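Below you'll find the structure, written out as structure tokens, and then a few comments.
A single protein chain has been omitted from the complex, and every remaining protein chain is retained in its original position.
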Amino acid sequence: MNQLKVSLPGLELKNPIIPASGCFGFGEEFSKFYDLSILGAIMAKAVTLEERVGNDLPRVAETTSGMLNAIGLKNPGLEVILNEKYPFLAQFDVPIIANVAGATEEEYIEVCKRIHEAPNVKAIELNISCPNVSEGGVAFGTDPTVAKRLTKKVKAVTDLPLYVKLSPNVSSIVEIAKAVEEGGADGITMINTLTGMRIDLHTGKPILANKTGGLSGPAIKPIAIRMIYEVARAVDIPIIGMGGVETVDDVIEMYLAGASAVAVGTANLHNPMICKELIEALPAKLDELGYQSIEHLIDEVKKNS
Amino acid sequence: MNQLKVSLPGLELKNPIIPASGCFGFGEEFSKFYDLSILGAIMAKAVTLEERVGNDLPRVAETTSGMLNAIGLKNPGLEVILNEKYPFLAQFDVPIIANVAGATEEEYIEVCKRIHEAPNVKAIELNISCPNVSEGGVAFGTDPTVAKRLTKKVKAVTDLPLYVKLSPNVSSIVEIAKAVEEGGADGITMINTLTGMRIDLHTGKPILANKTGGLSGPAIKPIAIRMIYEVARAVDIPIIGMGGVETVDDVIEMYLAGASAVAVGTANLHNPMICKELIEALPAKLDELGYQSIEHLIDEVKKNS
Amino acid sequence: MKIISNNCIAKDTYELILDAREIKEIKAGQFMHLKSGRDDLILRRPISIASYNEEELNLVYKVIGEGTKAMSLFEPGEEVDALGPLGNGFDLLDVEEVLIVGGGMGVAPLYQLAKEFTHKNIRVTSVLGFGSADMAYYIEKFQVLGEVIITTDDGSMGVKGNVGNVIDELKEFDAIYACGPWPLLYYLQMTFDDHPHLYVSLEERMACGIGACYACDTKDKKHRICTDGPVFNIKEVEL
Partner (left out) sequence: MKIISNNCIAKDTYELILDAREIKEIKAGQFMHLKSGRDDLILRRPISIASYNEEELNLVYKVIGEGTKAMSLFEPGEEVDALGPLGNGFDLLDVEEVLIVGGGMGVAPLYQLAKEFTHKNIRVTSVLGFGSADMAYYIEKFQVLGEVIITTDDGSMGVKGNVGNVIDELKEFDAIYACGPWPLLYYLQMTFDDHPHLYVSLEERMACGIGACYACDTKDKKHRICTDGPVFNIKEVEL
């Protein structure tokens, strides 16, 4: 028995550790640090229909136990990603979860229609929660009606399992989660970043050219845990949890909140080996806490909730 | 000229440093550490009509660069507070901002009607954003219509300047801010805590008896800064900023975001001298950054926004 | 406060000795509220005072989580940010014979008390429970002060079982002072339910430690452990 394996709709993962979108590029840089085949899956960087050059600089700022980013969905566009980026990852035995973003419903749909052309893309993560672009992105993630409609439309054009990535910048994340479940989502990934700002004391202006950015890292973990806990009790589809995970304890805490797998974002940016380290540390932690396997842990959490 | 003085509706402050509600009790404990007359004002602990014994234990949990609390508005009720708590503070030359909470509109109104009976209460802070009580509290802070109506009704029963304390757990804090401004609020205080959770790895259950708690401390500062920045550009009434302030740099950053005074919460809990230290450090920081006074700083920020 | 030493004295258990010369007032049963040295942990850790004299203050703590793990790295000569002494502490009754019951990390806070009773020629019997022999500490120190009975959960030292197993056999005492995990305190409450002088030192998660935030109420929500306690006559509180 593989102690770490996890089954999710359309995804059979070796283990539950997945680098989060935007924090792992398309894997090229990290492939120099370790063999990417060890990963549960890879949430690749966002793909849009056309190239996006990204926001003005600076794009990152530091916060206490966190960071702000306003990269602005920089990516070379669907064509290049289908022809070069996903194929590069095909050398590894690891499923790709394609993070899809768009400014309009049409753009989302167009990208989702074609994304299966890369055979190693095994699922779509619909990014309706990017706070760093002026059009689209988060607009789709704050209104339940809009979120549901988009989910439905995308579901209609693809056979790939559809995960919808939720924004924490809302009064009720449960409402959005229920809406995308009704829309046909196979799973939920959460949370994206919280909108934040840092101001430079000397210039008096926001540090980021985009003014606001998305807050990520350990600072947001308690918010992620709370939201996952609430959503897990409100929907029947599985959740891939993320937000501030840095240690194997954090991974377990995500499970206890109700996650079925765990994505690691910001931690990759200061420790390129983090996903490998977490995968290696998980078995001992499960043993210590008395769980035979990840699946056993998931069952126990379900039983107790 | 007093370099640190600030004028706010109904409040003439010696300096802009105010201990935030719930993190300073009714001053008794801190009066053993320093003379409370040095403070700009004191935001006293929440007052409700009747005594509240508070939530079950544990009531606090630690998070990375932050903490969760679910104290549950514990307080001895209006009568005791009017007769014992505020009068204790009358020995100090410092205005009290009474933090008022309630489960119903009627409770808010009843408390606000009588709060002026303590002559050192110079303003009301309407707490429509406490996430830690099952009834009322945050319900009033997430719906603009409800927030506006309550503001209006309270305004009608008191001559004291009315500050409304906003919750960050909303899709659009600007909407709520505008609503309370329309309702007649004289100022806004923000932000209250973000709802979060920690789970104990060994029990598998939330650490807090209340399950969720309010996240405060440096972790939330970038969210506070962003929200203050947005609200300052949307309303004409002044903002008392708070959320993660620990250093004099943080105080300035709150000003640069658009605050007119600054409240310090969590930092009092691990450093009882923090407010005194900040007041003492402010003049040198203003000099270093080239501001003659707090009022000059406020003017410069207005000019540049 | 300046760190004099910080040594491992039992499994995961450290004795931290601080320079006490600037402390003005102090009492057995009080606690210190310590920053852990980790910049990303903002809350202080409450640690009871195990013993003190004019020069030194001894604390004994167990590595539980991130904060105490960071504390275990404290080096002599470094400064630790410490608030205190805080809390009410134990009142020394003027009696003939007292029983002291400590479990695990609850043993340390009773040591100064035992010393002071002995100093006043009040007879002390100590029942000290540990998980196993490798977790035991301060035994010789207590033995100097009077009769000591040790229990361990696994029988690797002293009597196998918990302190209840031996207390049932003991005679009566004028007062009982206890600190330890909930089951130990609950056992004592049940056993000495009409004893007028059973004093217990309680624990709860704290923030301020000075009585301002109400994080640390007793279960009945009537007292703050940090200020009204941590020591209570068991009649005053719900466990």
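Letters are used for the chains, namely A, B and C, taken in the order the chains are written, and counting of residues starts over at 1 for each.
Rule of thumb we're sticking to: a residue touches a chain if its C-beta (ideal position, glycine included) is under 8 Å from a C-beta of that chain, and two chains touch if they have at least 3 such contacts.
Just so it is clear, the model here is predicted, and its values are computed rather than measured.
Within the complete assembly, A:L269 is the residue of A:I38, A:A139, A:A234 or A:L269 that touches the hidden chain. Only one residue in the set A:P16, A:G40, A:G196 or A:P218 touches the chain that does not appear here, and it is A:P218. Counting the whole complex, the residues of chain A in touch with the unshown chain are 22-25, 28-30, 32, 53-54, 57-62, 64-67, 69, 71, 74, 207, 217-218, 266, 268-270, 272.
Considering the complete assembly, chain C touches the hidden chain via residues 38-41.
In this text, only the chains that are shown with their structure count from here on.
Located most centrally within the structure is B, per distance between chain CA means and the overall CA mean. Chain A and chain C have centres, each the mean of its CA atoms, that are 46 Å apart.
Among the residues of chain A, those in touch with two or more other chains are 64-65, 218.
In chain C, the residues touching two or more other chains are 40.
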